[in-house]
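Other chains dropped; remaining ones untouched in position.
Order of writing sets the labels: A, B and C. Residues in every chain begin at 1.
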Amino acid sequence: MHTAFIDNIFYDGSQLRSGFIRETFGLSGDAIVAFRGGCDVSPEHMLDLEDLEAGQGIRADLMLHLIVEHFDIDLPLATARQRLLAALVGELLTREHGVTGLSRSGDDLYLGERKLSISVAVKSPVSGLIHFAMNVAPSGAPVPAIGLTELGIEELSFAAQVQAAYVAEIASCDRAASKVRAAR
Amino acid sequence: MHTAFIDNIFYDGSQLRSGFIRETFGLSGDAIVAFRGGCDVSPEHMLDLEDLEAGQGIRADLMLHLIVEHFDIDLPLATARQRLLAALVGELLTREHGVTGLSRSGDDLYLGERKLSISVAVKSPVSGLIHFAMNVAPSGAPVPAIGLTELGIEELSFAAQVQAAYVAEIASCDRAASKVRAAR
Amino acid sequence: MHTAFIDNIFYDGSQLRSGFIRETFGLSGDAIVAFRGGCDVSPEHMLDLEDLEAGQGIRADLMLHLIVEHFDIDLPLATARQRLLAALVGELLTREHGVTGLSRSGDDLYLGERKLSISVAVKSPVSGLIHFAMNVAPSGAPVPAIGLTELGIEELSFAAQVQAAYVAEIASCDRAASKVRAAR
């Protein structure tokens, strides 16, 4: 799996498609890329139908975005890996950065009642895709929010930390799946 | 998904097969079952080839065992859900029980250098299977170990808590996968 | 699986897509929904290429429509379940309603030379979809047709009967697939 970071990409939802990582980051194959930028997902690119129905928008002034692409996987596996990514971010914040009071509900992370992150896992015709983004500052979100800055997290080094941990997790999953015998 | 608990089942590895849950717990279909008992996995039933090669055995005097069975899933998805289960146990211990200093490495949970859990995800001809077990007491393990009792966790109610959380997580994954549009 | 009924939806083919059931019936996940209304499938929404080539149109003045959506299944399974749905409708008409002389050819039901139903099974990026519709009155169809009314069938209660039978059939399939051992 490849990793890369680019500063200053505004996320309007059109980035969540196969080809974006290749075109923008020059990477070929499975990858987890990160970028920093504002977020305002247009209804046309809102892939979660519940979000679309809720109608309150997906917005924030400054977020740390992660996009994951795994080729040739189906939606159940993309969804399981999305949850694993959310859990892993929570673990890093708790264990490495001493953040207390964090909770995960499905693909969302909260500090108390305040939302730290947004996420969706989808399928393109050739791949599974995950968008997972955390507020840097809480401003601009349509719900009570908290950002990484208030938690004392510098977002650029945190991005690299999350990327490395996710790459290691997937490598460990692949390795595990190739060293077991079948059960009866 | 169904859940059930039975006290006093000794785990020798022969339990990690399709049919065990049905025969022993009377449950049909996807399930996460729990039982309490000793553990000594015979080489014949050791499905992780690395464990088999290490040759130090998989043993503990008293563990809380969880076995998960999902029908018609492949090994990559079973492995991702196994990691999610390990992460979820860590989250419950940290958030609900105030345990500090816990870390997860793949499918293993540690407190400092001491190992809390063992786990393997495998495939039977008709299902994906996960064994995840936590020491109740640390005695009998071939490595430095810690048990739930020392953490102040009563294992029977904790089993129910983990089972409920896992069932909710999978239901949430299934729901998420049925409310998204495809990406391009 | 969920079920629901809405009166008065005109079927022009645009309904056979993932998201329609969710938006129109407020249901999330696998479902079989029913509605009553006219039918005139525009070429743009004609998903069966043979129908498109035949060029005679897919039309009827009043039909009882069923749309089935199963998430994360492929086209061969969607097609097998479509045939099972057609067979099941034939069984209900024969056994519960005393209709005689019915025959099934693939996904079509006939009474003698007259066509009772139309159907297509397709794949969306995230699900398998089935449209199965029966004439209420035979008027407006481009081929000799028969409707439920002439067979003495009240379409609303019949819809509920078919939905219940299909839900039971799929539940029974799922249960069967989780209680067998593998063959050699």
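The rule is short, and it goes like this: a contact is a pair of C-beta atoms (placed from the backbone, for glycine too) under 8 Å apart; a residue touches a chain by one contact, two chains touch by 3 or more.
Keep in mind that this is a model prediction, so the values were computed, not measured.
All protein chains share one sequence; of the complete assembly in this entry, 3 are displayed, while the total copy number is 6.
One rule holds for everything that comes next: only the chains that are shown with their structure count from here on.
Distance from the chain A centre to the chain C centre is 39 Å, each centre being the mean of its Cα atoms. Taking each chain's centre as the average of its CA atoms, chain A and chain B sit 26 Å apart.
Residue positions of chain C with contacts to 2 or more other chains are 19, 22, 71-72, 125-126.
By the touch rule above, chain C contacts chain B in their complex via residues 18-19, 22, 28-30, 71-72, 124-127, 174-175, 177-182.
Chain A meets chain C in the complex at residues 49, 53, 74-76, 123, 125.
By the touch criterion stated above, chain C contacts chain A in their complex at residues 19, 22-23, 71-72, 125-126.
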